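Shown here: the complex without one of its protein chains, the others still in place.
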């Protein structure tokens, strides 16, 4: 508990006021202090829970979740975070609801928000759509609040969009902070964010984009590598470059996995779909061109199959710093010989890092809870100290 | 908070004892005092929540929901109300469950009720079925309670049936009370409940029926208008007539929208299906006559299309009292040029009233919470004063 107390005390040196009553949509919209506050509140909440102290701050209230794509991890992380703080998850299931029947986003956003404190949205399938949709919802509830329709303005958490996956990249970063013993130790560390082969197609770009957009903020040497044609969104690359310049690190590209892995402290090999193809798919969906979508899918799978050598083998791992780089993944990974014939990573590599990977994933509920906490509590530091002092048990 | 305290004090002059341990199925089964108590408790609960006082009265307990038709608004309103009072919603999803496999209503009603305080049911699709089903459930849990199977008798809330939609009409009425500055100011006001064209078919009759069955209780001049063939249930018209006679208002029919809108203080133009056609559809479903249902649907859509002039335009709005009648709708509305080519209302009319419409909708969670509160707490007034005095924060 001394650690937790000390962590709470460090919050007073950070300026995170701007997070109160605000959404968490893209990490690069947040200041360095705000990101640090999020990591610390996540650690504090974990410390409290592990010490059997309940950080519940709501006696009632809803956390609305809207998943436009399948999810196990993020769904459970969101549910865990909401529950820890005292909110009840209410799913907006577009199949059960009337959303598809001519309702405008504005109307639905208000109708579900009368008693909502938080809205979490996953909308990652179509380029140019997901983040835009979130901003429409945010604008709608802001108007509803200003018009006196909503007594309070629920805040949004981006649970993955077409551009960023902040709950993932923040959990990944917190994992690094813990593994390397502090954010200061990450300066100058090399992280290789690389494409890797997977037999499936169309995985969102938000994970690599989230990683290059965030990790460049902490003085790290971020290297991106992928086969030709698998470019990520140019605007996110621009963000990564700007961040690296401002933060004293670097953002570069490597021609292949071997080059990227060379001397790396951390590797993050993962499949994603080409940005241009995803854009094309979005247009095909808009036109309802199902034959076109089928053709595109076949084309993309064939293209993928030309890059089966992009896989995280023991040989490649041996090229990393002391042959012992930290292997990261957002899970589930396509593991060669386990979950597929040929995939993103060799079984022996995955096995060696399994515990670390699970620990990485375990940060997500706390990151989401921290985002909610900072958005809903005006002075998080004071409130957390109050919770610590009170010591109300979670398990009575 | 002084307003809330004053509202709580007014409860002592109302006789609402009969609501304790009782269901809320049709507004016309409730006394004037009971309706007034419901409005006031809704306002009090809203006042408490807005003052960050938690009106939670359950430490645990379930609110069962059974939706036999799609719903966003009512589903979220029910979830919000349950959560505000401390109940957890448990959906009875007939696809997931074994309800369809030869179980009797009696058995299911008891099996889901061992720890249930409230059961909310939406069953509005078939004439003669929904309300009947609710009464079967009510009878079943009453028997279960008397037989010692259930330690308590859960109370029912009608979330829309074939006859009435009390949570909607009560929310609508509370909206009017607030807009007109008190129920006493509604005496003599003219409200036009009219049919309106929609490109969809088969919308329930429970909204217009709920409105004419409730608004006639408060001395209002209720005018019903619809094309020939779009009659509502005759027994509900009879209820409206009786109410008007008893309450000093009137219930009349107008030949068209123009006549109905003339000098109206409030207009409620909305699509619904003809009662006789809905009865026919119910029989076709019973017989499993899918061809017959298809044919009926085509016939009804063709019939609807003959009445596209039944639409709430600016021209019609100009005919209302000072050209400024309050426009109402249960949402979602079919808005011409927005959610459909031709619909119930002109976009400019809808836009002008959007904030009012959202506010109207915002009453529903509080109305449902009030119905639950009055059914589960013996002396609501005392309990609410206790809650106010205690001042336990909702958001700690």
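Think of it as A and B in the order they're written, each chain with its own count starting at 1.
One rule holds for everything that comes next: contacts are C-beta pairs under 8 Å (C-beta built on N, C-alpha and C of every residue); 3 or more make two chains touch, one makes a residue touch a chain.
All of these numbers come straight from a predicted model, not from anything done at the bench.
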item: Absent-chain contact - pick from A:139, A:253, A:298 or A:359; value: A:359
item: Sole residue of B:13, B:104, B:132 or B:348 that reaches the chain not shown, by the stated touch rule; value: B:104
item: Touch with the omitted chain, as defined above, among B:31, B:52 or B:88; value: B:88
item: Hidden partner chain, residues of subunit A it touches; value: 46, 49-50, 54, 56, 67, 70-73, 75-77, 79-80, 83-86, 88-89, 200, 331-332, 334, 338-340, 355, 358-359, 361-362, 365, 392-396
item: Residues of subunit B (touch criterion as defined above) contacting the omitted chain; value: 56-62, 88, 90, 92, 96-99, 101-104, 107-108, 110-112, 114-115, 117, 144, 147-151, 376
